[in-house]
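Of the protein chains in this complex, one is absent; all others appear in place.
Up next, chain A:
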Amino acid sequence: MAKQIYTKYKMAKYLRKEALPTALCPGCGGGTVLNAFANAIDQLKIDPRDLVVVSGIGCSAWIASPYFLADTLHTTHGRAIAFATGVKVGLPDKKVVVISGDGDLAGIGGNHLIHAARRNIDITVILVNNFIYGMTGGQVAPTTPFGAITTTTPYRNIEHPLNISETVASAGASYVARWTTFHVYQLIESIKKALSVKGFSLVEVVSQCPVQFGRRNKMKTPAEMLRWFSKNSVPLSKAKNMSPEELEGKIIIGEFVNREKPEFAEELNKLIDEVAQHYALGGEDAD
């Protein structure tokens, strides 16, 4: 049955068939993210041979690593971006993409996220934000909404969630956008832009986890969660004219930044060329 579905699926050529079916729960937004990513790669006509996908630990880390048919690196918890930094420096001509979750990239890996954005290294990060640690059983995450119920906040969450997109935009990324799994076409366009921008790019995808998050917060089904995304999303342009009170509990969607600035791997290679040329020509003796 599963095999039949895969042969009909247009993007199946991008998937590692021996790893299928996926381990994701029914109704998980991970499939939407994988689909959007595959479509973006297809529309940009990127050869998967020119792609390295790196991920950390957790449900979202599995989305492309192992399921996407490219060189894939499934790393330690929180460190995907740091691993990807080494890969990008070694292979500056390849597209290096990190796909992982909010707990992985913004919780334990928050420091690497901020510094990669500051460094502006040409890596595309697709951060899947489902407000929860799903794989370990639904514990509170740095993105869990204030007041939400999780297995480690059984009475209610008294911490404030991290605004990932705003943080990464402030840290100096070249491109930052946020969408939800309800906004599939906008999401594909943003992934395409992120892959095309030279510099650090982040696409935050607010994604449903009916099993670990929704179930405990009055949204048992995937459809209920998607309806919540649809009703609560506010475009960035509209949000600018809204007060913090009005924005409480809303999901701001859209492009946060899209700017050009010197990129790390390119600057590093420029520096090396200058220094290497200077010493190869005997600059040292001339000093």
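Quick notes on this structure:
Note that a contact is a pair of C-beta atoms (placed from the backbone, for glycine too) under 8 Å apart; a residue touches a chain by one contact, two chains touch by 3 or more; residues count from 1.
As a convention for this text, contacts and distances are computed from a predicted model.
Only one chain is not pictured, and the protein name UniProt records for it, out of "Cation:proton antiporter", "NADH dehydrogenase (Ubiquinone), 30 kDa subunit", "Branched-chain amino acid ABC transporter permease" or "2-oxoglutarate synthase subunit KorA", is "2-oxoglutarate synthase subunit KorA". When you scan A:P21, A:G86 or A:G137 for touch with the missing chain, the hit is A:G86.
In the complete complex, the hidden chain is touched by one of A:T72, A:N157 or A:T181, namely A:T72.
Contacts to the hidden chain, counted on chain A, fall at residues 16, 18-19, 48-49, 52, 54, 65-66, 69-76, 79, 82-91, 94, 111-112, 114-115, 268, 271-272, 275-276, 279-280, 282, 284.
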